[in-house]
Structures are given as structure tokens and as C-alpha cells.
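Missing here: one protein chain of the complex. Every other protein chain is in place.
Order as written gives the chain letters A, B and C; numbering starts at 1 within each chain.
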Amino acid sequence: MRTSRLEAFSDGVLAIIITIMVLELHVPEGPTLEDLSHSATGFLTYLLSFVYIGIYWNNHHHMFQISDRIDGTVLWGNLHLLFWLSLYPFTTAWLDESGVALTPTVVYGVNLLGAAIAYYVLQLRMMRLPVTGARLREAVGNDLKGKMSPAIYILGILLAFVEPWLALVPFIIVALIWLVPDRRLERYLAEHRETVGD
Amino acid sequence: MRTSRLEAFSDGVLAIIITIMVLELHVPEGPTLEDLSHSATGFLTYLLSFVYIGIYWNNHHHMFQISDRIDGTVLWGNLHLLFWLSLYPFTTAWLDESGVALTPTVVYGVNLLGAAIAYYVLQLRMMRLPVTGARLREAVGNDLKGKMSPAIYILGILLAFVEPWLALVPFIIVALIWLVPDRRLERYLAEHRETVGD
Amino acid sequence: MRTSRLEAFSDGVLAIIITIMVLELHVPEGPTLEDLSHSATGFLTYLLSFVYIGIYWNNHHHMFQISDRIDGTVLWGNLHLLFWLSLYPFTTAWLDESGVALTPTVVYGVNLLGAAIAYYVLQLRMMRLPVTGARLREAVGNDLKGKMSPAIYILGILLAFVEPWLALVPFIIVALIWLVPDRRLERYLAEHRETVGD
Partner (left out) sequence: MRTSRLEAFSDGVLAIIITIMVLELHVPEGPTLEDLSHSATGFLTYLLSFVYIGIYWNNHHHMFQISDRIDGTVLWGNLHLLFWLSLYPFTTAWLDESGVALTPTVVYGVNLLGAAIAYYVLQLRMMRLPVTGARLREAVGNDLKGKMSPAIYILGILLAFVEPWLALVPFIIVALIWLVPDRRLERYLAEHRETVGD
């Protein structure tokens, strides 16, 4: 089974998730700067979730570029990941409307954690594919970032019980870690262009 | 007529359906776990409908991968299927907001049944295409799942008159039946890769 | 300039238009059949607009399949068409919520007419392209349907002043005229497959 249509479908879902989150940004009640300032939390959480979805799209793009054939379990692993990501607009909106209260912050963290685990499971599954697997294992290496992210998310969830706003610090750190471009897969692709037959 | 643009359009519609359903998940009124618990039904029905759309995308993907040329009746058969699927956000939201009452459950079941029949009609139509048809007939075989699903949906609709919540059991069973990957088409593709010219 | 990305973008816009209209279908207030019956007008207008968008997608698909290179004016002619189509969710929702009152019916008719004219203008423009033009002129022929549709829409708009519901009859007739598959382009493509280099 070729990856092209799975990529197209995932692109569609990610493009929609990243865009409909803006629908949850409520238009300010009045026309003043003060009215707009009430949207500040919403704007920040929107930015954070936008960056997360961007990172997932970016990594997803790289991972499937290495592979050219997948099987049915990868399809479902991918849908599993998209399911967690599709909840971002919901948990982001709740986090925002509650003004970063305890439970919504924990739920947001669980959502982030769920997506990270789903991505990890999908990657593990793809590493077991016949040809793609070997390439991906070589390219990903020890996957420090992938292993650290869930741990930092859990730290954030625990910090929320001290003070919800504090939880956002680890969440933002994970985003920053990934924003630094992941050179591993790019380097692999550059070195192996002929073999990948890109 | 090539299938690529029909696939792209269908991917787009399915990606949007699967994602906008989350917009019907109302953000909890307050910031507590109890407020979130009111979204529990919404969450479960969202999950169920997400899995259904995922299954349709999966099967749709497989069916059109076998075919390479279609005609105008397939375009309309496909739009007919997409129409039924596009109603999922509406019927899912009603089911959820009514707290799984009788009429919304029956209407949800009729929606599921309508989509299943539309898929069956589309498959029948594609089986009559010159080259694709023979391949598809061989790949699908006796299509036990495709024939059982409508029957189970009807059972669910009837059960709703006893107790609406009961109807969800057959609906979930259909989802589980299809979640088991459909090896038939994959096997066919694996065996006939050269002839399909994939 | 190749048509592939224009097709992909148009597919995306059409897929979203056809799907977000369902968001305008308000979930019934209560859980009874009577509550659902209040959505009947909404359901019918949704179905009508769904069929229209389906027809436009279908014709758009055929028209761009014949062409392989376009220029900047076609890009804007296409965006002009998409603009009119993007208003369907708005005018459909108003038609529905007013219970088919006079002004909303006329506005809906003007929306249909605007889209038909935009399509006609786009087709005219494409007929003037170097190679594509000659093919398209031959394939489309006298374009009876394309010329009749605006006239029937105008008839509908005029009928609305007698009785708004009556206007829906000509609107539905146009949809039925186009639902009959347009064999012209298909026949052309079948006959000229080698030259089109499909």
C-alpha cells in the first residue's frame, strides 16, 4: 500500500485541526483594546497548539517520506494519532475558557501526552516494516526527543497540581525542543537520496 | 476518468467530517472534573463516529486503489456515500445532546444504515466496471462483512425501542468487526501487484 | 502553469463548503420526531445545496481534466467561482431559518445565478487558451445546459415574488438537468484519449 493517500488524508485532517482552533477564539465583546486583552489567554493557547500541530505535521512529513509502503496497522496507528490531535481544539478551548484552571490544564496535558504516545507507537510500528523499518531505525537513532517529551509532559501535569500556570512551562519547553529542526531525518535523506529513490 | 481526483476530494470531505465533529463537543461550562463528565456521552459518541469515518476512509482507500478508471455513475455513487457520511456530525450531536434518547438513537442508526447501503451500492456499481470490476469481485469475495453490517444496524434500530442505550451495542459491534483489518483486499493487492500495475 | 495544484485547492474549498453546510443544520431542541421535523426545511435545502456543489465539482473535474496548462486569468476566474460557491452555506442557512421567505429565496436564487455565470465566464476564458481551448470547445459543443441554467434561475427568482416556495421548483429542475451525467465531455475524453495524453 502506498503512503501517498495516507499522507493526503493526514494533511487534510491536520490542516483542519490547525485552522478550526481559530473558531474557538471568541470575537471580543467590545471594540476596545481591553476587550481584546480578554482574548490574550486564548491567543497564547492557540499559538501553543498551532505550534504543536505544526511540529506533528513536520515530523509526520519526515517519517512518511522515508517510507514508501505501509500496511493496515499503520493506517490505524495513524488514525489513532489523528484522534488525539483532533481533541486539541476541544482541550485548548477548555483550557482557555477556564483561564488555565487545574482540571483543564491536567486534561490538556493528558491530551498532549496521549498524542506523544500515539506518535511513538506509530513510529515503533513503522520501524517493524520490512524495508522502511531499517531506514527509519537508522534515521531516528536513539530518539532522545521522542523519549524525553512524554516525561516532560508528565512533569507538567504534576506541576499543574502546584499551580496550573506553571504547567505551561514544561509544555512550552517540549515545543521549543522540537522547533529546533530535527536534522536527523533530513541528514539521513540527504545522505541516502539514491537508495531512498526519492 | 482517473480516480486520483475523486480520491483527493473524498479524502478532503472525510477529513473535514472527522474533524468538525469535535466542534459539536461543547466546551464544559465550568473548570471541574464534574463539568467535564457531562461531556462523557459526547466524547463516546464522538469516538464511535470517528472510528466509523476511519473505517469508511480505510475501505474507500482500498477499493479505489484496485480501480484505476471510473465513470460518471461512480462519481455520483461516491457523492451519495459522502452525503450520508456528512450527516454524521448532525446525528451524532443530536444523539449526544439528547442523552441517547429513543428518536435520536433510531435516527443515528438510520444514518449508519444509509451510509452502509450507499457504500454497498457504490461497490456493486464498481464491480460492473470493465477491468476494475473483475478485480474487485475477486478481491471482495462473498463480502460477509458488507452483508452483515446492515443487518446488525437494523437489529440496533429495533433494540432502541426496547432501551436506546442497548442499540449502541450492535453499533459498536459493527465498528469492531471492521476494525479487524480487512485482509482480503490487502492480500489481493499483494498477490496481484504486477497486474494491478501499482 | 499546471492545473494540478489549482484542482487540489478547488477540491479543498469545495470539500469544505459541502461539509460545513451541515454545521448550519441546528441540532433539534428536543429528542422527539416533532423536534426533528423543524429541521425538515434545513435538511431539504442542505440536500439541494449539497447536490449543487456536487454538480459543480463534477463539471469542474471534467473541464480541468481536458486542460493541462492554464494561465493567471484562469486562476482568478476559478477563485471568482469559488467565492460565489462559498456563499452557499450562508444563503442556504438564511433560506432555511426564514422558512423560505421572499427575500432569502431571491438572495439564494441570485447566489445560484452568480455561481452559474462565474462558471460560464471561467469556461469562456478557458476556451480561449491555446490548446485546451480547442479541445474544450469541441467537447462542450453548443452547451445547451450551461445556457439554459441561468434562464431557469431567473425564472425561479421571478416566481419567488408570486410564492417563495414555487421558486424551489425551477431550482430543483436545474439540479436534475445536471444530475443526468454530462456525457459530452466523457465521450470526448473516451474518443481522444491518445491526443489528450491522459
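Note that in this section a contact is a pair of C-beta atoms (placed from the backbone, for glycine too) under 8 Å apart; a residue touches a chain by one contact, two chains touch by 3 or more.
In this text, all values refer to a predicted model and were calculated from it rather than measured experimentally.
Residues touching the missing chain, restricted to chain A, are 7-8, 11-12, 14-16, 18-20, 22-23, 25, 27-28, 30-33, 35-36, 47, 50, 54, 57-58, 61, 65, 179, 181-183, 186, 189, 198 (touch as defined at the top). Summarising the interface, chain C meets the missing chain with residues 1-2, 5-6, 8-9, 12-13, 15-17, 20, 23-24, 71-73, 75-76, 79, 82-83, 86-87, 89-90, 93-94, 97-99, 101-104, 107.
Keep in mind that, in the parts below, only the chains that are shown with their structure count from here on.
In the contact between chain B and chain C, the residue numbers used by both copies make up under half of all numbers at that interface.
Comparing chain C-alpha centroids with the centroid of the full set of protein C-alpha atoms picks out B as the closest.
Chain B and chain C, compared by their mean Cα positions, are separated by 26 Å. Centre-to-centre separation between chain A and chain C, using Cα means, comes to 37 Å.
Of all residues in chain C, those that touch two or more other chains are 12.
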